[in-house]
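One protein chain omitted, others in place.
Order of writing sets the labels: A and B. Residues in every chain begin at 1.
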Amino acid sequence: MKKVQFNNKFIPYLFVSPQIIIILVFFIWPSIMAVYYSFVMQDAFGVSTQFVWFQNYKDALMNSDYYSSFGFTLVFSTFVTLFSLSMGLFLAHKTNGMIKSRGIYRTLLMWPYALAPAVVGLMASFFFNQSHGDIYHFLNQLGWKFDPTSDPFSAQAMLVFIASWKQISVNFIFFLSGLQGIPKSVLEASLIDCKSDTKRFWTIIFPLLAPTTFFLFITNITYSFFDTFGIIDTTTRGTPMGQTKTLAYKIYQDGFLGADIGGSSAQSVILMLFVLIITIFQFKYLEKKVHY
Amino acid sequence: MKNTFRSKIFSHVILILASLMFLLPVWVIVASSTHLPETIVNNGLQFFTGHNFIDTYKSILFEHSGYTKNVTAFRMILNSFIMAMGFAVGKVIISSMAAYAIVYFRFKLATFLFWVIFLTLLLPIQVRIVPSFEVLADLNLLNSYTGLIVPLIASATGTFFFRQYFKSVPEELLEAAKMDGANSWNFFIDILMPLSKTMSAALFIVMFIVGWNQYLWPIMMTTDPQYSTILLGIREIYQSNFEGTYLPEFNRAFALTTLALIVPVLMVLFFQRLFVKGLVDGDK
Partner (left out) sequence: MSYLNIRNVIKSYNNRDNIIKNLSLTVDKGEFLVIVGPSGCGKSTLLRMIAGLEDINSGEIEINGEIINDIPPADRNIAIVFQNYALYPHMNVERNLSYGLKNRKVPKNEIAMRVKDISKLLQIEELLKRKPSELSGGQRQRVAMGRAIIREPKIFLFDEPLSNLDAKLRNQMRIEIRKLHDKLKITSVYVTHDQVEAMTLADRIVVLNNGIIEQVGTPDEIYNTPQSLFVSKFMGTPPMNIFRSEINEDIANLFGKKLKLNHNINNNKAYIGIRPEDISLEDIKESVKVEINIDMVEKLGSESLIYANINNHNFIVKTNLKIDKNLKSINIYIDSRKLYLFSVKDEKLIKKFEAPL
């Protein structure tokens, strides 16, 4: 914080209060309710509630649906993160190597950021559709019995593709700006010290991008956990056989559509804990990073 | 030197292919939206534009017909615009104020309140969806612009963004302002905010796009089509296209898609530098 500051007992609260009030009403209060709901059971009409301790958690965790959702979320986010990170880095590195055309490629590769996941999902639902979809037919012509409506693997692969496609631009933008942040003279020094392009990339450029990579790694995981909601809701909606539900999508289906308040709340709390762990991890790292 | 020439060409090929991978699908959707529905059903997606552009877009924008019987696309675009605008402006105002309090004042609860704001990062909508709906219902905010906008503007990203920037403002500036007799309100309005003009604009642009692209929140908060955003509109129209029994009007669905994506895409293209600044400087 600043050394020079204002000393006023009242005014700072005035400035910070709009945000704090909204947070209390729309973030903290619903979250507390979620925690509360996760410990109670309601009858179908919401007339009587009963405190059931960890029953909802047990029910959620004992359910094989939860495990398949958990497994899918892990595999899905791993692949999406892997693909979109490496593609983003690869394209950013190639773009950064251009001199005259750098600006053009930057524009051509970053604009998909503007597309909403839901819009991407809807467009994809057409391309992967059995009756009109070009990609659907192309994949089947290749000999893959691709059918996202009945084959879980097809559906999962399709989601990974769509979600990665959508996320590449974000990674591209961050990596490109990270690359441009590397001092030119350090790159030149490495040019004198090392002849091989590949080796120079892995020994100098990639390590120097570590903070960006780490930040994006976290961003991509959060993206695949939460922001892919729009993609799933506009394509598979968890089908076939419930094999394409991320944990967040399952909470939505169970709680908002299925009205299983207790179960979905318990899942919410588990997911909150997960985000908490990721965030702590992130901050531990950020503290370390300061050293260089 | 010849070697580098060859690898240059190779890089160009890669980058052009990647650009096409993003451009082509979107272009095909846009181009197909200008064709007759029969053309699409019989011949699939079209690469070149057709002749039905004016008819399709006119009817979808202004007529209460087709799959969006109750509401015109014009109304939905307006709703999306109000939501994106309100979200972006609200976010800039609220988070700059909070960041100002945290950076420039010494007060007891500063650290605590900072952590409260930080907490929002741990609570994406997806994990508090049912109770959020109940709170909005209790406050009578379902189907209202307030309900669409206000709950979303409180998340921490904007506050972090401004906090980071305010910390980089030289301390001497406050000292000089104090010497000139400015109080905390003067300093904020006359000096700090004008100084943060670029940063505010950058944040605004990113947040406008984020606001425009909101999906789950409007699904939850609106049941009245009068408050439907363009994203909900296309969700509806695709559903009825795939589930409907008669001739699917894909051209209308594509036209609606085009309308939904054109605004944020143009924002990114026109304000490229600001946009990148807002994204990259803000999220770190």
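Here, a contact is a pair of C-beta atoms (placed from the backbone, for glycine too) under 8 Å apart; a residue touches a chain by one contact, two chains touch by 3 or more.
In this text, all values refer to a predicted model and were calculated from it rather than measured experimentally.
Colleague: Where does the absent chain make contact, in terms of the chains shown?
Modeller: Counted over the whole complex, the chain not pictured touches A.
Colleague: Hey, which of A:Leu208, A:Ile232 or A:Val275 is the one touching the hidden chain?
Modeller: A:Leu208
Colleague: Decide which residue listed in A:Ala189, A:Ala259 or A:Leu273 touches the omitted chain of the complex.
Modeller: In the full complex, the listed residue that touches the missing chain is A:Ala189.
Colleague: Could you pull out which residues of chain A are in touch with the chain that's been left out?
Modeller: Residues touching the hidden chain, for chain A, are 183, 185-186, 188-196, 199, 203-204, 207-208, 210, 291-292.
The rule we apply is simple: only the chains that are shown with their structure count from here on.
Colleague: Rounded to a whole Å, what is the gap between the Cα centroids of chain A and chain B?
Modeller: 16
Colleague: In the complex formed with chain B, which residues of chain A make contact?
Modeller: It comes out as residues 1-9, 11-16, 18-20, 22-31, 33-34, 37, 87, 91, 94-95, 97-98, 101, 105-119, 122-127, 129, 132, 134, 165, 168-170, 173-174, 177, 197, 215, 219, 222, 226, 229-230, 233-234, 248, 251-252, 255-256, 261, 264-265, 268-269, 271-272, 275-276, 279.
Colleague: Across the complex, what residues on chain B touch chain A?
Modeller: Chain B reaches chain A through residues 7, 11-12, 14-15, 18-19, 21-23, 25-26, 29, 40-41, 44-45, 93-95, 97-98, 100-107, 109-110, 113, 116-117, 119-124, 126-135, 139, 150-151, 153-155, 159, 167, 171, 174-175, 178, 184-185, 187-188, 209, 212-213, 215-216, 220, 231, 234-235, 238, 242, 250, 253, 257, 260-261, 264-265, 267-269, 272, 276, 279-280, 283-284.
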